[in-house]
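Shown here is a partial selection of chains from the complex, left in place.
By letter and in written order, the chains are A, B, C and D; residue numbering begins at 1 in each of them.
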Amino acid sequence: MLFHVTMNVRIPHDADPRHIEALKAQEKARCADLMAAGVWRHIWRVAGQYKNRSIFDVPDNAALHEILMGLPLFPFMEIEVEALCRHPSSIRDDDS
Amino acid sequence: MLFHVTMNVRIPHDADPRHIEALKAQEKARCADLMAAGVWRHIWRVAGQYKNRSIFDVPDNAALHEILMGLPLFPFMEIEVEALCRHPSSIRDDDS
Amino acid sequence: MLFHVTMNVRIPHDADPRHIEALKAQEKARCADLMAAGVWRHIWRVAGQYKNRSIFDVPDNAALHEILMGLPLFPFMEIEVEALCRHPSSIRDDDS
Amino acid sequence: MLFHVTMNVRIPHDADPRHIEALKAQEKARCADLMAAGVWRHIWRVAGQYKNRSIFDVPDNAALHEILMGLPLFPFMEIEVEALCRHPSSIRDDDS
């Protein structure tokens, strides 16, 4: 089941840079794992902002919540979630 | 080059139903053509709303504009466009 | 799987009253059926507004979308959908 | 009498983690007590956010206010309150 997730990352100016760098590295690794597992299906960077648009494929809402709450950068993220479903005009088999 | 496009469709209550149905049919056909051409790469329906989230792959802004202005339902759409680029965490080759 | 759905109903002033009354009756019947089926789990009226807060229990996003798009009053509704999951503090078995 | 309450929790980045963990534990216990008493009737987590949607059953506004102001995490919450009443379409006896 697909969800459209927007993540706006806001790092406080006075945050410890090394702590943040470590979190970013963990985030990148975590994302790679989830993408490899087909869960984090798409991730794109919005040009000019520390923001991404992502598509998640999860069994249900609870799974999505666990994944997002578990992201290393979660405490610094404003997250919006939208439930998606297959569009009647889509001709792709893999868009649902 | 990828763009994230949000289309909110608002059909006026007093619009001529047959005209609208005709536009919807043209829209669906147009979308299928563009998807087949790899231009309209993804389209998902937002659950509970007459709204979609789409990803377009176009050579440049002008091409995107022509395509969107040319959509049969364009006059009834509120459209938001965001320029996307490859995310450093993405492991997919086909997400840029 | 639970969804929090907000429905704001806006009937245009110049709508045909009989058509609207008919839609309202169909809406009420449809709601009763869905509640009986355990799909429309809760519906409450927001005091002072033609707006409700509802909880839906559906197998997935697509099912939710079909139900909402199929509501007789859908064309006159502004709908917001939020994916819910069980709260770690909840002691109720039937809140997920 | 039912109220729809939305709680958005925003913990400052520089808050003392142990103090926050203690508050969270107290919050969980308090919630369980109120749910057992039938006051905090429903609580759901909004997927992807530190936010919940709740339904309270209280004798009056003042009782609701005392309960919410008394929540351990109250100082870190943005709270919205809506007065609810029974929806004419509801077929449930226990939704008012």
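Throughout what follows, a contact is a pair of C-beta atoms (placed from the backbone, for glycine too) under 8 Å apart; a residue touches a chain by one contact, two chains touch by 3 or more.
None of the values given here were measured: they were computed from a predicted structure.
Here 4 of the identical protein chains are placed; the entire complex in the file holds 10 of them.
Just so we're on the same page, only the chains that are shown with their structure count from here on.
Of the two chain pairs considered here, A-C and B-C, the higher C-beta contact count falls to A-C. Annotation: 27 Å between the Cα-based centres of subunit B and subunit C.
In subunit D, 45-48 are the positions where the chain touches two or more neighbouring chains simultaneously. Per the touch definition, subunit D reaches subunit A in the complex via residues 11, 13-14, 45-49.
Listing the residues of subunit A that touch subunit D in their complex gives 3, 5, 12, 14-15, 61-62, 64-65, 68-69, 75-76, 79-81. Those residues of subunit B that touch subunit A in the complex are listed here as 2, 4, 27-28, 31-32, 35-36, 42-48, 52-53, 55, 82-92, 95.
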